[in-house]
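All protein chains but one are shown at their positions in the complex.
Entry: chain A
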Amino acid sequence: MTTPAFSTPGPPRRSRWRAWRSASLRFSLAYGTMFALSSILFMSFMWWGTIGFLERQVETAINADARGLAERWVMGGLPTLALTIEDRLEQNLDDDAIYLVIDPQGNYLTGNVSAWPSKVEHTDRWYNLPDTRAGLRGMAQLHGYNLPGTAQTHTEGQLDSGYRLLVGRDVRARGILRHLLTDSLLWAWVMVTLLAISGAVLVHRIFRRMVKTVARTTSAIAHGDLSRRMPLVGNGDEMDQVAEAINEMLDRIVRLMDGVRQVSNAIAHDLRTPIARARTQLEDAALHASTPDELRGAIDRAVGDLDNVTAVFEALLRIAQIEAGARRSAFMTFDLVPVLRDVADLYEAVAEEHGIVLALDLPARLFFYGDRSLVQQAVANMLDNAIKFSPPGGTVYLRAHLREVAPGRLAGPTGEGMLDLSVSDEGIGMSEADMARATERFFRAEKARHTPGSGLGLSMVRAIVQLHGGQMHLSSHAPGLTVSLALPVAASALTEAEEDLSSSAHISGMTQTSPLPHQHDTNSSVE
């Protein structure tokens, strides 16, 4: 070690630390280590299993052999036993069997071993001894047995005849097999470990690339490049899902920021005008008013202008607040029909005064999950617009019903349903280009310039609809304009409505073919 550890300059040390802190490195290392460890465990288990099996097999064979020979001994004494052993040796193709029978004095009687091995002293345990047969050295697994006393032997009535039997197997082949197995398992483990390491490296790379794309995109955005998006592979895997979720979030952020920018532009443009007017009036009055009445008049007009400013300001704040997705706390399930009738009731008087008929087309019940007062406001804004732009003698329609996805069915495959709510007028309508811009804050169509209003009504409707997860759509009503809202409806409301649907279809019997008969019953026009 030439350089002392303490004098090492900072950066490399830190970078080493940074490498250790890398989640992907830790992850892949853990993966590799676990793979290697589990393969060691697995292979050891296999090794022990195989070797143990071989050993047990030899032991079982020797035991069975010895039992058979003992039976022969009991049946026919030494001659039968010798014959059997010779038979067995002849049939032993592998030439690995070892037999020996000795008399109580230790003299050789029969078998293919010349003398009883001196190490085999007990008859209740296994011995592994080297042996030399036919000039080859090998290992033998041996077991000694006491042969029981029989009628043929001279020691009558005795359990132990004193004769002993040695049975064994040459297990040289097993040793070779064990070596072979150990070698191949070791090699396999080396291979597996190499695979684990390369897998770990691969995982590390993939992980790092995944994190790097996210990090690069988000940091670009954090530095102000809001147009950046996560790249999509296009196969819809988890990476793509994450990317899509992030992109969706970014889109929403951009939309919100656009909204903020629009609001500030709008404030600069549309609020300055009335403020300037009020200021001019007050200044003019202060300088030129000669009578108290003139002064009061100017002040009243200025106050009116400022009230207007406040109203616009409040509407803007409210839209921004709704668009930011606050106020979800007031969501609850309620019947939409009385709410709509209420708003219609409020505006019906205004409509009548303008010589306009307000026609309602509503079902008997319509359960909806949302913010009641916001829905009221949205419908009020729509009716307000419709009445404002309708000529005398015209009709304004307020319609609401559940959308049928299939005959007699209101719920889609995933249990959700849609509610269609629309307000149509027979007024001047809007050009296609204006329709596209109608929901922009402060946007007012050329033809609508002379009517009172701030150009915030539809922006607010759209914000409210979006808060409820719905969509707003403008279309031509020839003549006039239709503002339609599509709002998602809770599944519980649908089942109830479907029950209504089926029961009313049942009651009305065969004459009624319409899938929504009650809709026509309640079709009323308020005059």
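We take it that a contact is a pair of C-beta atoms (placed from the backbone, for glycine too) under 8 Å apart; a residue touches a chain by one contact, two chains touch by 3 or more; residues count from 1.
Assume contacts and distances are computed from a predicted model.
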Which of "Acetolactate synthase small subunit", "Response regulator transcription factor", "ABC transporter permease" or "Probable glycine dehydrogenase (decarboxylating) subunit 1" matches, in UniProt, the chain that is not displayed: "Response regulator transcription factor"
Residue among A:Val203, A:Val242 or A:Leu346 that touches the chain left out of view: A:Leu346
Full-complex contact with the absent chain, from A:Gly144, A:Gly457 or A:Gly480: A:Gly457
Where the missing chain touches chain A, by residue: 300, 303, 306-307, 310-311, 314, 317-318, 321, 327, 329-330, 342, 345-347, 349-350, 353, 373, 376-377, 380-381, 384, 387-388, 452-454, 457
